[in-house]
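To keep things clear, I will list the structure first and then write my remarks on it.
One protein chain is absent from this view; the other protein chains keep their places.
The letters A, B and C name the chains in turn, as written, and every chain counts its residues from 1.
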Amino acid sequence: MALPISKTKALLEWKLYLFIVPSMVLVATFSYYPTISAIYHSFFLWGGGDTKEFVGLKNFTDILNDKVFWTSFITIGILVIANIFRMIPSIFLAVLIHRLKSDRWQYWYRVLLVVPMIVPGLVTLFIWKFFFDPNLGVLNAALDASHLKVMLVHLDKFFGWGVFFEGVPTAWLGEPALIIPALIIWGFPWIGAVGVLIFLAGLQSIGAEIYEAADLDGVTSLQKFLHIEFPLIMTQVRLSMVLMLIGTLQGYGLQFLLLGPDGGAGGRGMVPGLWMFNRAFIAGEFGYACALGLFLFVFILGLTWINNKFVKVDK
Amino acid sequence: MNTPPAKPLRKTNDLSKHIMIWAILALELLPFYMMIQISLKTNKMFFENTWLPALPQDWVWKNYVDAFHLVIPFVANSVVVAVTATIGALFFSLLGAYFFARYKMPGGNALWAAFLLIMLLPGVANIVTLFALLQSFNLLNTLWALIILGVAGGQVFCIYVLRNFIEELPKDLFEAAEMDGASHLKQLMHIVIPMSGPIIGTLAILQFLGSWNDFLLPLVVLRDPQLFTIGVGLIYLDGEYVKQWGSVMAAFFVASLPLLIIFLFTMKLFVRGLSSGAVKG
Amino acid sequence: MRERILNGIGIGLLAICFVVALGRILWPKERGSTGEDVVTIRIAHWQLETGVREALEAMAREYEKLHPDVRIQQIPIPERIYTNWLITQLIGGTAPDIIQIGIGMTEERIARFFVPITELVEQPNPYNKGTALEEVPMRNTFFDGMQGGYQENLLEYYSVPLSGTSIRVYYNLELLKEITGSDKLPTSYREFIDLCKTTAAFAKANKRTIVPIAGSKYNGPLLMSALFSSQTQKLMDKLSPTGVLLSDSALTAEWFAENKWTPNSPEVLSGLKLMREVSEFLSPGFMQLQRDDATFYFVQGRSLMICSGSWDSTSIQSQAPFAVGVGRIPFPTPDDPIYGPFTKGRISEAGTLSAVNFGLVRSSANPAIAQDFLLFLGSQPANRVWTNVSRWIPSVVGVEPHPAAAPFQPLMDGYAPGFPLPNQADAARVYNTNINDLFGPEGSPQKFADRLAEGLLEAQKSDLARIIRSTSMNSKRRDTVVASLAVQQAKDPGNTQLAEKLDEALQSIASIERGYYLNKAALRATETAAANP
Partner (left out) sequence: MSFLPPRLLLAAFGFLIFVASVLAKNTSLQSAWEFAEVNLFSDSNRAFRELKGQPGVDERERAFGEAVTYLNVQPRTPQNIARSQELLKTLISGNDRYTQLAEFYLARIDEDYLIPPESERAKAAYLELLTRRTGNPLVESAAVRLALMAELSAADPEGRREALLATRSLAQNLLTREGRRDFHLNLGLALIKAGDLPEGLKELLAADTEGITRPLTERGAWVAIAETARVTGQTELATKYYRKFLEKYSRDTRSYMLEQRLKEVETPQP
């Protein structure tokens, strides 16, 4: 931690404040100013141009009876929980690579992990849209080939989902009930290259002797993970969880590209961020979008505050 | 700082682990493979055989010729923006991180909280206000706007990571330097930077990647086509109504070529940086 | 050590790239001289279809020949991101001089950022000198009287149209011959549906993965909404007061609120039934597919037909390795057993508005030159270049369309379309999010009609409230303008130009207020309807 410093010495070291000034100025003008202006505009009826009308708290009272906004929190809730489970493969891969004997392989796997990072996002989007294509897509072809589709059709009749039908290719992004599962399947092995490398870093600080002791007591590989490896990378896991939480709550890019501004069939893919985008750019209500943004900001602030308070992990 | 990497001494061979790792990596590398194999095909060839690469003799090199002509001007702009933004971001964040890490200065905690708060700010509604701000500085339609936004955007994450790193450095080094009257700037130059090679390398690459792939900001800020960066160029290709998938993928590959080259050379630095455990909670 | 060398090379390479790139930017080798005397006029649009950029380039070169001191720069922007790009450029004041008006354009933005050209188009176009249209006011030189460039609620002309548009069905003639033995295109809806059925049977029998009509969330609705509006023709005649020959969203909303039509009225149900029947022959899951997926299907010979606009003709003709036939949308005829009773017959394309229209931006650095270029764009000679290079239909009278564009010429014979289903922001959301109940495997017209009945009234309330707010903002802006004109005219009675301006302003305000009160009446009716269902 930073060295404590007495008041008097701090005055002597005033030059140190000069170090933080440039960053503060940059952040104040390009991050804080737009937010303050967004807060200012959330009290106006504003179409993005410069004609605006003061309407006081009307935008905020409108939020209360904005049904679409509230139902979008259900979808985002499911996605957040799903994203927590989607962190498991990254940890699993990190542990796998860590436990390899040869150093050579460990290095080359790290290199291979980084390669997907340089491929433009549009390519991955193309592949996944291809994956979900009802007619020539991989998912439907695989389901048909493996006769899983037949089983699904029976299940559908039994439970009455009204989603899977004999001979009708399933429109994964066209069917309201399938939109959330499709969003979760998206990016299947769910490997975050940076995440895996960070976890690997955490695992490296485990000394060889701990493993020897564990082998002697005949500890199974699962217990080894739970008692040795996992506690050590807890801090990294919590950090990436917080970043994931913020990213998911604010994010709408994938939904927009895949499902369009209305959140796809049945509006099931609607998430708060996408609704903010819809109100601003489709309905032209920028003031209202600012109010939504402010509400979302306070909501995420609350969540991260709770997270820091109750998920205490000693360093 | 960290004990030599432990090698778990176990007899069972790692075959099962290798298989699982290769299975996962195969899926991760699928987009990379598809990009390359499609880039050598015409639409007709791609359509007949989507997944397997075409036979070498009928590879369509014309796709790459078109791609180079289209993408090269964008690459030049992107290189200028990405490099300058990365250098600027790291320079200022190093200074900032040093301030937080060196002493618990009065007001330090308040500033730190202010910095963390920025990560939570939702973006969409204030693109319009950000734009009006750039307009008041008449930075619009210039690469400078992208550079400054890149530098400002990178501050929070870089300071967060660098602060942890500098705090881990042994304190006595700083006290010794202070004894013989070294100013804070000298301490930063002679102690912090030499020791934080890998972490700075990592942050540099992440920053570079960030501004290389970004397309919303350049699209909103730039108006003249000759200033467009890679991200915007690729959106054009994706915007065509009847797409020649071959040349589209070839352009994507050419766009990621500079990244590939830089990675190949600085790979060790990057992997060690990420693995140096500096990125902590 | 090896690592240090590798890093050195890497950083070195990057440094070289950086220096070369920086050099390229600081001393750009601009085409032609970019000295102080050359004025650059920028023109932005979203038509990335094949042919358009080439046509605009050709017209720009023609104009540059006439005016060597002007350079025209074209800025094409993909459709998906045109709205975001447009709003920020307009607000930022860095917008190009001339912009295509259409996507993402609300009346308030047009009034705020674009220059009304009503006076300009009342006089003949100087660039039509030496043609038959030399004396004709510019407004009258376009096939639709420039209705396409006219803003309903602002009561001003704001843009010059370059092209006409029409919706057509494209046919893969080779496949058609293979399936039906002849290349005769269906003319009526009955023949069209029978062709779809034979195609589906043919595909099943020969195990060919062929789809009768290539569909997407863009192409599907194009065909179906045209067919739908044939079913509300007679209903609209019955409801609309005389003198209103064009569908008006405020009137449709008021009729809906007063239960004069509901999603369950027979005409609307029949329209939905028509859409459902056609959707069964579209590619499965078409509501999830994008526009380019459908074109890709058709061009690869995976579907017999595709319904799209004339704007796709050049792209399709140049990509398709087979001969392409073009036919009119097969509307049900009055004697059609199922869909006959509600329709007056095929829909006239006289109502087709001229399109691809460009407006003049207020913040343009040199408005005079930009306006001159806009006049040039709308002239007969320029329009001839347009149709011959882009192969799209011309918008100016007396210009022969390129042979490839001929089948797309709007066909005047026919009747006015009926009103479409409401498509304002929130009504469209109700429509889009429940569309699966119409086209889905278990969907049906009745089910979708019930969904609409549930959500449409509420959505219409918020849409009407939004329209009223934006018209009110527009009418308030006029209050100060007309006050200034009134005082100036009173102080200088002799000035006829001022008197005409005041006279014009008073008439346009009277009509705007009428539209404002029509929407208010519709909103009141909707509120009373919502209050007691």
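Everything that follows uses one rule, which is that a residue touches a chain if its C-beta (ideal position, glycine included) is under 8 Å from a C-beta of that chain, and two chains touch if they have at least 3 such contacts.
Since the structure is predicted, the reported quantities are computational estimates derived from the model, not experimental observations.
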Neighbouring shown chains of the undisplayed chain, as defined at the top: A, C
Of C:93, C:124 or C:145, the one touching the omitted chain in the full complex: C:145
Positions on chain C contacted by the hidden chain, ascending: 112, 118, 122, 139-140, 142-145, 147, 150, 155, 241-243, 245-246, 348, 350-353, 397, 412-413, 415-416, 472, 475-477, 479-488, 490, 500, 502-504, 506-511, 513-514, 517, 520-521, 524-525, 528
Sites on chain A contacted by the missing partner chain, in the whole complex: 44, 50-54
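The definition used in the following text is that only the chains that are shown with their structure count from here on.
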Graph class of chain-chain contacts, one of line, ring, star, complete, other: complete
Chain pair with the greatest number of C-beta contact pairs: A-B
For chain B paired with chain C, centre-to-centre distance based on mean C-alpha positions, whole Å: 40
Contacts with two or more other chains, residues of chain B listed in rising order: 128, 132, 235, 238, 267
Chain A, residues touching no fewer than two other chains: 48
Touching residues (chain side chain B, partner chain A) in the complex: 2-3, 5-10, 14, 17-18, 20-21, 24-25, 27-32, 34-35, 50, 92-93, 95-96, 98-106, 108, 111, 114-115, 117-126, 128-130, 132-133, 148-149, 151-153, 155-156, 159, 167, 171, 183-184, 206, 209, 213, 234-235, 238, 249, 252, 255-256, 259-260, 263, 267, 270-271, 274-281
Parts of chain C lying in touch with chain A, wherever the complex brings them together: 83-84, 87, 90-91, 104, 106, 108-109, 112-113, 209, 211, 217, 283-285, 287-289, 293, 425-426, 428-429, 432-436, 440-442, 466, 469-470, 473, 477
Residue ranges of chain C in contact with chain B within the complex: 3, 6-7, 9-11, 13-14, 17-18, 20-22, 24-25, 28, 42, 48-50, 73, 75-81, 84-85, 87-89, 91-96, 291-292, 295-296, 299-300, 312, 315-316, 319, 321
